[in-house]
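Apart from one protein chain that is not included, each protein chain of the complex appears where it belongs.
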Amino acid sequence: MAKANVATRDNPTSGNRLANASVSIESAPPASRISFRATPKGAKDFGKTLDLDLPVKPGQSTSKSTLSALWIGPDEWLIIDTKNPIDKLMPRRENANFCATDISHRNVAFIVSGNGAENTLCASCPRDLSLSAFPVGSASRTIFGKAEVVLLRTGKTSFRLECWRSFSPYVWDLLVDGAHDAHI
Amino acid sequence: MKPSGQQQFRVPGRGSRIGARSVSFSFDGKAYEALEGDTLASALLANGVHLMGRSFKYHRPRGVLAAGVEESNALMQISRDSARTTPNVRASVQEVYDGLQAQSQNRFPTLNFDIGGINNLLSPFFAAGFYYKTFKWPAAAWDKIYEPFIRRAAGLGQAPAEEDPDRYSNRFAHCDVLIIGGGAAGLMAAKLATRKKQSIIICDENPQFGGWLLSDTDIRIDGKSGPDWAAEAVAELAAMDNVRLLNRTTGIGYFQQNMMVLNQRITEHQSKPAPDETRERMWQVRAGKIIIAQGAIERHMVFPDNDRPGIMQASAAQSFLNKYGVAVGSQIAVYTACDTAYAAAFDLAEEGVNIPIIVEHRTDIADDLLAQANELGIRVITGAVVEGTGGKLRINSVTFAKQNGNDRETIDVDALITSAGWTPSLHLYSQSRGKPQWDEDTQRFLPGESPQECVSIGACNGTDDLADIFAEAAKCTGSRATKHVIEDDVSTMGGLIGATGSSADKGKAFVDFQNDVTAKDIALAVREGMHSIEHVKRYTTNGMATDQGKLSNMHGLAIASKLLKKPIPAVGLTTFRPPYTPTTFGSFVGHSRGNLFDPTRQTPIHAWADENGAEFEPVSQWQRAWYFPRSGEDMHQAVDRECQTVRSVAGVFDASTLGKIEVVGPDAAAFMNIIYTNGWDKLKPGRAKYGIMCREDGFIYDDGVVGKLSNNRFHVTTTTGGAPRVLNHMEDYLQTEFPEMRVWLTSTSEQWATIAVQGPKAREIIEPLVNGADISNEKFPHMSVVECKVCGVAARLFRISFTGELGFEINVPADHGRAVWEAVWARAEPLGACAYGTEAMHVMRAEKGYIIVGQDTDGTVTPYDAGLSWAIAKAKPDFVGKRGLQRPDLMSEGRRQLVGLATKDPSKVLEEGAQIVADPTRPIPMKMIGFVTSSYWSGTLGKSIALALIEDGNNLIGKSLYAPMADEVIEVEVTGTVFYDTKGERLHG
Amino acid sequence: MRNFNALNLAREALRGHKGWGQQWRNPEPKKSYDVIIVGAGGHGLGTAYYLAKEHGVKNIAVLEKGWLGGGNTGRNTTIIRSNYLYDESAGLYNHALNLWENLSQELNYNVMFSQRGVMMLAHNVHDVQSAQRHIHANRLNGVDNEWLTPQQAKDYCPPLNISKSSRYPVMGAALQRRGGVARHDAVAWGYARQASAMGVDIIQNCEVTGINRATSGEVTGVETTKGPIGAKQVGIVAAGHTSVLMEMAGVQMPLESYPLQALVSEPVKPVFPCVAMSNAVHAYISQSDKGELVIGAGTDSYLSYSQTGSMHILQHTLDAIIELYPMFNRMKMLRTWGGIVDVTPDRSPILAKTPVKGLYVNCGWGTGGFKATPGSANVFAHTIAKDEPHSINAGFTLERFRNGRLIDEAAAAAVAH
Partner (left out) sequence: MLVIHCPYCQADRPELEFANAGEAHIVRPDNMAEMTDAEFEKMFFVRQNPKGVNLERWRHIHGCGRFFNAIRHTVSDKFLKVYKAGESRPSDAEIAELMK
């Protein structure tokens, strides 16, 4: 069987990186991702498999080591593992209570961090991202300029932002534009 | 006094705003000196320059009227370079920087001598609405003479002719309290609100916070001067974490649910802004509470010839003196109906400026004002009117008399300052959908109830006394009132709205300066039946200039009210619209320019196509490889070659943009039965099927091939542009009509890169790359799908064709898309295959009669019309569109149906969109029976092919029809839709 | 009524314009009329005018809840064109365009119809196909419309950015030279003045609060804030408020009302010579005779009668304008405002009889009603006077939503692939 060079994963913004006095933005390494849809029971079952309870409260996330589970909707979670391959995450069998779909390659992530991280995002995101309204661990799908994104606050001044891969050059450029004013 | 041009009107020791550093600037090419902190207006006045512009209609010479945003005369073109040029900048707002270049506007050849001034002589002809009454005959003259003439006269400054190189940005912000206006009221409210630990944003349109406190040198708050008190308040606020102070920032629009839009100007006052510094920033602030402390705007007096340069608001003269250390003249008369003008006169007199007369419209004024005037040697005549002024490019005399006409007198002056009292600024309150209430006692509109979480305080709420303002600030922040010692607060007693004397009949008494609307024009409008203030406004253009009626609205209303003999509220108040002050498009657009106007979506294989010379076509947000020209080839030749290569050897095509949706769950098939017109019960795992989707109205909505991966899982494809709306459509039915179905939908459009390999050698190309599946013709027939590995990557492989040839579509995870494509290409190229683009794809599918939804169908075409009745499972009890399809018109005979067309001359290629008629000899309007949806030159067939929607087309096969073009009539024969391999044998090869 | 002409204007100029009378009367309502038109916008006033002029109806009132011309007539971007695809639309709008060309003379009121050309830009292959389809159909319908290359489009409209590297490059344009703009207020005033002179009572500040019907069902008049007024026939011409009025007669309409915003820039010297529109980059623009750039775009997404819209709609409109005309970025927005537009499911108007005898409706113009004003008024007057539609508006029925015979221009311009 012929083999292509598929050892590495490549996306349009791989390796992008920018830092100024207030904020640093970088393209996150490739990750494994599942769009997980389930009934409450299905979610519980999968939590056991993953050894990580899926969050049940709107807008929250749970995480353990390299694995995070983000509440997206009442029956929808985004599972991200920054280390393990997708095969290790995907449920072995189909189940009437849930549906897991591999979307590892659908999304691209950026890490936005620094004192100006919130300002950088607020240039294009209409949400209140202050610590009181969007505390550490908050997760949400939202809008960023004209692109849909998922935001996860990983620390007081750090965020993980996920978007669909073809939107990533646009989102990157918009982040760079926002970073310009991040000190204000 | 200094020689002219050397700031001879600068008053040493005065001016809270200006610094000691001198800067130079130019106006109409002439160089001047100014002081740091000056506005363009104060700097010109310091140099004795009053003539700053020309009016719109009559080209009357005009000087500055105001010291703030309400200025409507002194508008200038300010240019940093050829691209950074801005028209209509108010000289009263623009801060002077070193090297600033200003030009006057709307004059030719010069500001002093303007040919357009002839309009002034013709002004009797140019009364309000004159153009409605003339220029109608002869009708032909309108286009040729009148209209060009009117259009040439349009406008004030010049639009930039080059793209704006500056940067603009946006910021969404949230806070507990937003305060608009940083005068005494706003600053006090902010100070008090901070005690509540609330997050606060306070903004002011000026460079410095303090508002009127910066212009009033007499007042003392707790022993401090106004400017000092303001500076301390600002320092106190700036030190707090929870306060954001934004100067040079205007609240321009109050939108729903307490969203206020602020425009912040960052570099407009800088001499040499850093090249990538942000010029303006738009803040979209969602506030828990909004405190409006916008203040009030002084009205001018309306009397004949009240527009000469040198005539301005009394408050402006006071600001020029106290903020900028500039005396606006040396012989200044005053015309007033309000106490505040006395403060201006007294301040000027104290600096040695001669105030020969205060013409007081009122008969009774406070004794202490008279006493102080007397003390300063200023003559006051009460119960008097100004009847006119003299001068050409600047006022040189003023004529006044008692209101009964007695004691007429003319004296020489070089300036005249006027005050008709103060209009509370209700703009933002009104934009919040509040209804202003008329206060009969004080003859002004005041804020009524607030429909949103907002409160107006200070002068914009009609509260003028500083002690009362501080009490309001306490109340609106829920704080206990603080105690203050306030000395020498100014009286704002008095005021007048409307024209004085007999100005509504005589002379040109300007109400709206920029638009040259006089009291007489308003009278004419009323006489002609314009009885609503909106009619008056539109007929006369009063209030429609760049100041949006900040000076003129109340006067216009009062004049109309008097003539109509109706109370002011019955005549109405025109609605205030955003923005409060003119705001650059750039700040609205913010980041959304160039690349960021809209995302440009590219597939994982895009870069390869680009490197291999592809031309791209935009399809919704995507860029798709259109064709791959080789050297010397035009589009036609490239497409011909691509088609023939695919048909004879094979081709590789990037189909990654197709929408993909994973439909999963125990009820997936049942759900598919609802959404698609087809039946899905019999489809077995591992098989694929072409599906058609309608909306409830029965018209084709989208289409695509669907693969069944397992009993519970479908891999659905959609059109490229249709992907988002199809998913939304499905979610809608799933969530709201069929919530009991256990189905989940996930977009996987971008999870997969899709590589189509089509042509007789397709299998030969991919077979060695595939692992885990037998793709032989027997085991993997047309319309099959299998999960396997391609190049070692987990893949979904389809046996499918949109060309009519043997074909496969390889779906691999997107990050591996390019590597797999290159592996396929490495196999394909040596075999003589090509990469092909969307155009060749279009030609080949048309040769096979495969439709493209959106091209061969539009939103008026049913599956029956498109020849897809086989794709409708008529036995299904329900599917979306089933009922809609039964409506009378959709079932009627003779609807437009998709057919093929063959041109009688096979070399002739029809134009897409060409209309088809049965009888081209008919006169126009000619009966059209259809149109060409797709048309191509088929190199494979050596003739042109076309698809068309034709009335009753299925019954016209074999008949001749006609496409009447602009220069010829093309005869066509109606055919079936399949032009190539009509038996469909090649698919199975 | 004094004739409006240059001679009278000059005469009046010499005596301070004292001799001009009221352009229309402001009468109190009579007890009853033959025909009541509800809504004194351009379409309603025009209907009254043509009823009186062409059909000899003597006893007409136009009722207006606010001030005449104060609705969408005075709130639109004044674009006039007739290059529609379908025979029905082309017929209706071209009828209007023919009337526009002589309207100033007909009304003795200069409506300043400026045939500066309306250009519709194409930004992708699909746009080009759609434009070509229009051009061919227009030609056979006798409607002028021609194709311009990007360079020709630029020559016709110099501010246009035709750079191939822009996000949505211009691939060409369809130009209707007969199209243009007019002075919107003047249209309402001109019709009001002539209608009033022919005896039509225009009653402002008179809101209709009910529609009265006989037990046998037919219309007998209306209830208003100025009391009941009788009428044999009632025509509803109330744009965004049509649903509310028709509900009073028990008729539910296939209409939805949305806020539509427009804006103008500060006035500048002539820089934009024509009207230009783009569907893909959604915005349209022209320059008024005062020098303001007049700009519009789409509606908000939700029903509203508030006449205010959202900030992000303004932003998206200006994003589009700057994409097409980057030189205008430093221009300033002077004023923005909103109107309420009524939209039918096929985005074509309803100009028709209703299930209620004596009740007629003219509505559903969406964002495009101004251009149709004289044509719409003319055929609606015919429909009321004859109690049957004119051949030009025969297709614009209410029944089409039952039988499926829609006139869906937007669907015909479908976007997909």
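Read from first to last, the chains carry the letters A, B and C; within each, the first residue is number 1.
Note that contacts are C-beta pairs under 8 Å (C-beta built on N, C-alpha and C of every residue); 3 or more make two chains touch, one makes a residue touch a chain.
All figures in this text were calculated on a predicted structure; none of them were measured in a lab.
Every shown chain that the unseen chain touches in the whole complex is listed here: A, B, C. The chain omitted from view is touched by exactly one of C:81, C:116 or C:241, namely C:241. Within the complete assembly, A:140 is the residue of A:107, A:140, A:154 or A:168 that touches the hidden chain. Only one residue in the set B:379, B:883 or B:959 touches the chain that does not appear here, and it is B:883. When the full complex is taken into account, the listed residue touching the unshown chain is B:731, out of B:407, B:731, B:829 or B:905. Seen from chain A, the chain kept out of the figure touches residues 58-59, 72-74, 76, 126-127, 140-143, 148.
Annotation for chain B: contacts to the undisplayed chain at residues 255-257, 259, 284, 286, 433, 451, 696-697, 728, 731-732, 735-737, 739, 877-878, 882-884, 886-888. Listed here are the chain C residues that touch the chain not shown: 241, 243-244, 252-257, 301-306, 308, 310-312, 342, 345, 401-403.
Operating definition for what follows: only the chains that are shown with their structure count from here on.
Here the spacing of chain B and chain C, counted between their Cα centres, is 22 Å. Chain A and chain B, compared by their mean Cα positions, are separated by 32 Å.
Centre-to-centre, using mean CA coordinates, chain A is 48 Å away from chain C.
Among all residues of chain C, none touch two or more other chains. In chain A, no residue touches at least two other chains.
If you check the complex, the residues on chain A that touch chain B are 1-6, 9-12, 30, 35, 37, 75, 94, 96, 99, 101-107, 119, 122-128, 130, 133, 145-147, 164-167, 169-170, 173-174, 177-178, 180-181, 184.
Residues 4-6, 8-10, 12-14, 16-18, 20-26, 66-70, 74, 87, 90-91, 102, 104-105, 108-110, 112-115, 123-126, 129-137, 139-142, 159, 166-169, 183, 185-186, 189-190, 204, 265-271, 287-291, 306, 308, 310-311, 314-315, 318-323, 326-337, 400, 402-406, 408, 410-417 of chain C are the ones that touch chain B when the two sit in their complex. For chain B in complex with chain A, the residues that touch the partner chain are 167, 169-174, 199, 276, 278, 281, 284, 286, 590-592, 595-596, 598-604, 622, 662, 664-666, 710, 712-713, 742, 744, 746-752, 768-771, 791-793, 813-816, 818-820, 822-823, 826-827.
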